[in-house]
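All protein chains but one are shown in place.
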Amino acid sequence: MSVISLDPGATLAEPRARQLRRVTRPPAGVVLGGGIVLVLVLAALLAPVIAPDSPTAGSVSQRLFNVYTIGHMLGTDGQGRDVLSRLIWGARPTLLAGVIPVVIGGLLGTALGMLAGLSRSWVRNLVMRTLDVLFAFPAILLAIAIGAALGPGIKNAIVSLSIVLIAPVARVAESEVLRLRSDDFMEAARASGARGTTIAWRHVVPNIAPPLLVYCTSLIGLAIVYAAGLAFLGLGVAPPHPDWGGMLDDLRANVFDRPVLSLVPAAAIFLASIGFNLLGSGLRRMLDVREREVAA
Amino acid sequence: MRPAPLLAAEHLVKRFANGVRAVDDVSLDVGAGETVGIVGESGSGKSTTAKLVLRLLDADAGTLTFEGRDLRALRGAALRSVRRRLQLVPQNPQTSFNPRLRIGDSIAFNLTVHGTARRAARARAAELLDQVGVATAHARKYPHELSGGQLQRCAIARALATEPALVICDEAVSSLDKSVQAQVLNLFAELQRDTAIAFLFISHDLAVVEHVADRVVVMQEGRVVEEASAARLWEHPAHEYTRALLDATPERQLARRAALPAA
Partner (left out) sequence: MNSLSPALRRARRSSAALGEAAAAATAAEGEELLRVSDLTVAFRGRKRVIEIVHGLDLSLHAGRTLVLLGESGSGKSVTARAILRLLGAGAVVEGSVRLGATELTELPESSMGLVRGGAVGMVSQDPSGSLDPLRRAGPQIVEVLLRHEIESDTRRARAHARELLSQVGLRDPDRVLRSYPFELSGGMRQRIAIAIAIGCRPRVLIADEPTTALDVTVQAQVLELFARLQRELNLAILLVTHDVGVARVIGDDVAVMYAGRLVETGPAEVVLTDPRHPYTTALLDALPLPGIARGALRSIPGQPPGPGARPWEGACAFAPRCRSATGACTSHRPPLSALGPGRLTGCDVIADGAPRPGEDRREVSA
């Protein structure tokens, strides 16, 4: 999964995105990524309607059917449960564990980043150095550690992922704010006699929102992978409810006799994560459309 | 005796973190309705002086009096309210407007922060644009949709919005093409004639300063080295550095070259 990265540098290198209004024809990445995300959302919403079988009940006589079996498109798992149905139902915890932590971590991270970016240097140092401590651990290790401390369950997985995502978002937000701070219009706003909070709301938020939105969209892909990782370790959705990470764990034992079948949940995780990443990087390009100015 | 000046700066000092005195014992004053030019090269401390006067930076020593009030002592609401009377036209029009706000909203912002209702502020913004010669329809445009000259007029409109007593122009025409610069300089002249606003006009361009200013302060390495009326400075520069600046103008360079014996 080399496409995903917690490295905020990936967005920092981009010039500040501009002018939502000028969005024209969406690039291919947005269409493809948006398509994948749409399928995922529809699956989650319509799971009771479109899932062919029960995601939790199976019969032992139907264990480990391979993919392309009639009646079980994607085969069955070790307990005879229909993998396709489990995948469809599993879209729910996948989306929840992908989106909610990004929303929570994104809002908290943005708030901290703005606080750091707009405050005096000692406040900035305090906030950012504290976050550095968080950021020093590999994110997945941190998520596992917090998840393990809180215990299994999707709520705890969401909490632990939210905490993990605060630091990277805060870093991006802070650097965006710092870049703004040196802009002339911020000085003009200060000279106008506006309060700090007014300046933050009217001048800072509209300028940092687009790049942060883009970054957070890509982070959803990452959160999905991490959530699957937690579930794989038994720190996610409690069995027997379906979850892609848990399914991966279930089918892992059959990687030699049913190699294709065992890869189905992995492929789903991969696709979902790619989908959000494509959407994110595509959005970045769309928001960055500027007239090609020709220097003279 | 002269009446008390609108702005009086005495013995201003600003040290940077590395100990360098960016502004070193600078004193200057600006009378009501007067235009004072500050000329100097990079590192002369002219822009830092502007920031000290605007309280965008805090001076380390010295006094700043504006409309009879001790500017350096003002905090919070008192400082914010005095900023209505003390405005800025920054150097680069392309970056001095929030790229995500419409021009009209950027101008109205300066009014709404001082309590004007949004609707009234918008109406006033349109009037101001008209006053500086920008079509009022441009109020609905974003900064990148306007040219540098138009934007600089908008920046002037923004500075005028709160009816300031003093407008500080920090290299306000330096980034403009000469043909557009002439438009903006004429606009300044018109404003000087029609309003009682005082200007502190900062530029590296001696010709520009000479054109707009009544009095000129020459700065070098953080210090004021000469102060004189614009005409006198041009004809009888007293300080060596002023002479060096004058000698660097194309006219004097050409004159010097003409004086050389032909090769």
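Going by the order they are written in, the chains are A and B; count residues from 1 in each one.
Throughout what follows, a residue touches a chain if its C-beta (ideal position, glycine included) is under 8 Å from a C-beta of that chain, and two chains touch if they have at least 3 such contacts.
Just so it is clear, the structure is predicted and the values come from calculations on it, not from any experiment.
K.L.:
Specify the residue from the set B:G19, B:G68 or B:P250 that touches the hidden chain.
P.N.:
Among B:G19, B:G68 or B:P250, only B:P250 touches the chain that is not shown.
K.L.:
Touching the left-out chain: which of B:R21, B:R85, B:H144 or B:H211?
P.N.:
B:H211
K.L.:
Would you write out the residues of chain B that touch the absent chain, in ascending order?
P.N.:
That gives, for chain B, the contact residues 41-42, 147-150, 177-183, 185-186, 189-190, 192-193, 204-208, 210-212, 234, 244-245, 247-251, 253-255, 257, 263.
As a convention for this text, only the chains that are shown with their structure count from here on.
K.L.:
With centres defined as the mean C-alpha position, give me the chain A-chain B separation in Å.
P.N.:
Chain A and chain B have C-alpha centres separated by 48 Å.
K.L.:
Applying the document's contact rule, which stretches of chain A touch chain B when the two form their complex?
P.N.:
16, 18-19, 183-185, 187-195, 198, 202-203, 206-207, 290-291
K.L.:
Which chain B residues qualify as touching chain A in the complex?
P.N.:
Interface residues on the chain B side: 54, 56, 79-84, 86-88, 90-92, 95-101, 106, 109-110, 113-114, 142, 144, 155, 158, 162.
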